[in-house]
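Quick one: this structure, given as structure tokens, is what I'll be asking you about.
Of the protein chains in this complex, all but one are displayed in their positions.
To keep things simple, chains are lettered A and B as they appear, and every chain counts its residues starting from 1.
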Amino acid sequence: MALDRLSARKALQNHIDHPLLETPFHPRIEALSRSQEWYVWAGYRAPLSLTDEEMEYTALRNSCGVFDISPMKKYRISGPDAEAFLDYVMVRNVAKLGIDRVHYTCWCNDFGHVIDDGTLFRFGPESFRLCCQERQYEWLSDAADGFRVNIEEETRAVAGLALQGPTSCRVLLNAGFSGVEALRPFQLARFPHEGGEIVISRTGFTGDLGYEVWVSHDAALSIWDRLFSAGALHGIQAVGYGALNRCRIEAAFIVPNQDFMTADHVLRPDRARFPDEIGLDWLVDPAKPYFNGRRAILEAREGKGLRHVLVGLEVEGNVPADGAIVYHRGKHEAGIVTAGIWSPMAKRNIAIASLDRPYGSDITKDFFVEIYALREGRYHKLMKRATIVSRPFVKLERRTKTPPDDF
Amino acid sequence: MTSCDAIVIGGGHNGLTAAALLAASGRKTILLEASAHLGGAARTEEIAPGFRASGPAHLVNRLDPSVIRALKLDTACLSGKALPTAILDLAWGPALVRGAYGEVVEGVTPEEARAFAALREKLFFQASLLKRFLARTPPRLGKTSLGDMKDFALAGLSLISQGREEARDMLRMLLMNVADIADEYLSDDRLKALLAFDATLGIHLGPRSPTSLLGLYYRLTGETNGLPGAQYLPRGGIGSLARAFEDAARRAGAGLRTEAPVTRILSRQGRAEGVELAGGERISAPLIVAAIHPKAAFLSLAAPGEMDAGFRKQIRNIRSRGNVAKLDLALREMPRFTGVKPEDHEARIVIARNIRHVEEAFNPAKYGAYSPDPVMEITLPSLSDPSLAPQGAATLSALVQYAPYELKEGWETGKPAFLKIILDCLDRHAPGLSSTVIAARLLTPPDIEAEYRMPGGHWHHGELQVDQLLINRPVDRASSYATPMEGLYLASAGAHPGGGLSGLPGLLAARHILSGGR
Partner (left out) sequence: MKTYDAIVVGGGHNGLVTACYLQKAGLDVIVVEKNDWVGGAAVSRSLTPGFLYSNCSYVCSLFRPEIMRDLDLPRHGLQVLPYEGGAVLTRDGDYLANYREHDPHIREFARYSKRDAEAYERYSRDVTRQCRLIQPLLLRTAPDPFSFKPRDIQELLFIAKKFGDLSPHDLAQTLRFWTMSIADFLDEYFETDVIKAFLAISGIIGTALGPMSPGTAYVLLHHYMGEVDGSVGAWGFARGGMGAISKALAASFQASGGTIRTGAEVAQILTGKGRAEGVALADGEEIHGRLVISNADVKRTFLKLVDRDSLPETFLHRVRHFKMRGSSGKVNIALDSLPEFPALPKNSPCTKGDLHFTDSIERMERAYDDWKAERWSRDPMIDLMIPTQIDPTMAPPGKHFMSCFVQYCPPRVEGRDWTDADRDAFAETVIGQIADYSPGFRDRIIHMEVRTPRELEQEVGLTEGNIFQGELTFDQILFNRPVPGYAQYRSPVPGLYMCGSSTHPGGGVMGAPGRNAAAEILRDLKRHPKEMSAAHDVL
């Protein structure tokens, strides 16, 4: 037994020969990559773009963009107390999550600060999968003390592809997954594939019609091929993070450690955030049984504990405000733009910003952003008016329409 | 479902103290004790026909005067005189430390006696400053109250009053090890050994471990009958004191139920609402006071989903593995310790040759082995209280360390071997003692855990080390008796200021509750 463990451990010694991991889809992505622009996502080599960000964005909004989400951390949580356990960990009411449903959620540490956000899949009364950005195995297993649950990491074992865009349903139908058109947003279903089973959920990170396909590691390449041959005539195109990022900003989805800092990683005492400070107050269910951080969140709500607020800004002009400082009346520093782009869909200069209250909460007018635009070796310092607008910046009817329009 | 105003879980002396004060305030209070006896670790039980012995607590040295006053505690059993301490040494004979921790020292040179007096004065001065912080709820960080400020200011002032040098010296010494201080001031191995032993008794440190001096400070903050540092053997055993606590609680009108083990603390949305007993009976109350080990309260009784996960992890991380074994012997006749005068046999007898002896006794405990050459303190309770043993016979009570909770070889085989080691040691100092043994009861930490429901068998309910003191006792978010669960309070040795028969955790917790503090 001990010897088995030793040889298993030794067998992994050579991991250092491949400092960057590759997802099971990597051979296909590598083959398609013309721009060879890569970035590191959770230890994996992931494409920033494969051809041209503009065209990839167009695919996501006009036909069907495919983004490899395999590096997402995935945890299978099962056992008799799985629901009670997740209801305790998550701020959202897990008892209300139906079987074969998915919901977006976040979870907090004892002080009510957000550790991470993610999607929770429910496969059965006692079986769930959590998908998120940061490693959570330690936190989940610590919290599970006293609960009859089993937590298993399946990041490597389960590969995922996001198919997003107006023709994504058609591509899946062409590939033979009939019935997929009946999936409502945040619903999932199982389909046969190569003698096994895959899961398709109507979820995504673009605020558009879209699906996520979840397959076992071994079936990854065959599902890729099946989808790409089915989608050839419907504009299927592999995309990188650059294009996806534009869509998610248009949909006003936030990204951990970009739009907010995850509580487990902050070094500076004032950087962690309550759900209410990053626009996630609607997830918190104070009426359900106790959950981690409940007391701190409610105390912050009652007292003066909430110090920040996340807002959507529309900035005049067309220069993206990413990273800009937000001022009130041009004098008082009010916060920072955490993400900003020119939105091709909205034809507006949009931004997500974190403001220090009362800016953004009580004071909602007279904001300016200070943009430093580097043009041929010189900064153009711009002070542009910014208006708080409702989110999402782009709202698409096709995101929720069931069955989706066919193309 | 029955209901009341307050439930106290655990009938040890801290639980009884809290129950007495809560009941006296007019709250309908029920105390629930799992075992058949009240008194917790302070009870006295029969170990052989006609022989009675105390549990892990076998001496009184820190029963707090404010507890006596608040409970109008009957302390007649403590009316004798303070016990001296005899530190044995086969070559040189014993050194005798008399009065309240060595007002008079016998058996050493006059210079050494003077050196001891100087050190004693220094330590008592420093302990008196620390005492201020033991007798009140620890300051709450970020919300420092006027009372806290006052105490800091007063402590600061008294510190300065002794002059800048003394003040500086205190800040230097505070976190030092006892061995270096003993070496700095003393030269007699017996006196050094005594300080080393007293500083580390019940604590998982050796005399050379940094911060071990704190154990000695803690010892010296105690007072009995107005004498700081004094120690007493109550008539009738420690149990008589336990009965005094019990009487005080009864007088105050608390309902005391024994054989009523609580299995769950009932709560909703993080608010305590009552308890459930082993038989399924439920009692509701808006106020639950857990006078039990914090691990038992927060990990066994409270539902896991009702308290924050980080907090529960902190509780799991409390270091609380006992290191002391309790030995009780029923003896056919009174033992004779070599070199100790007959009248001095009522002393607390310490076997520790020098600092190195204590340190080397500690070494194996770090690796899960008992000391092959242990150190110990011994009392002969039946000498001053003949009712504890049949005519002509005697009882011997000893705290022996180090005996780690987690013994690598297992206590099943370890216990008889360790008992033999202890008896051999006793025989060396009191020849023939082991041949007069009628019955022997050796309580290892796992035995103490089982017998007294103390996780880890640790009488302080958690190591008494700097990182588990004051605002970090038991952990920061439960350090002012209130806990993260609304309505649930902690009032045991696991709370500030710590273990020993002081009654302070119970008293301070009750006062905190009565003052409406959260």
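Convention: contacts are C-beta pairs under 8 Å (C-beta built on N, C-alpha and C of every residue); 3 or more make two chains touch, one makes a residue touch a chain.
Nothing here was measured: the structure is a model prediction, and the numbers come from that model.
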Ask   = In the complete assembly, which of A:Glu138, A:Glu194 or A:Asp405 touches the absent chain?
value = A:Glu138
Task = Out of B:Cys4, B:Ala117, B:Met173 or B:Ile421, point to the residue that touches the absent chain in the complete complex.
result = B:Met173
Ask   = So which of B:Lys131, B:Lys326 or B:Arg477 would be touching the chain we can't see?
value = B:Arg477
Key: Contacts of chain A with the absent chain, listed as residue ranges   = 6, 9-10, 12-16, 19-21, 40, 42-43, 111, 135-139, 141, 153, 264-267, 269-270
Ask   = Given the full complex, what residues of chain B touch the hidden partner chain?
value = 140-143, 160, 164-165, 167-169, 171-176, 180, 184, 205, 208-211, 317, 319, 359-360, 363, 366-367, 465-467, 471-472, 475-477, 479
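Operating definition for what follows: only the chains that are shown with their structure count from here on.
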Whole-Å gap between the CA centroids of chain A and chain B = 54
Key: Parts of chain A lying in touch with chain B, wherever the complex brings them together   = 84-85, 87-89, 109-110, 139, 142-143, 145-147, 289-295
Ask   = In their complex, what parts of chain B are in touch with chain A?
value = 267-270, 299, 303-313, 316, 477, 484, 486
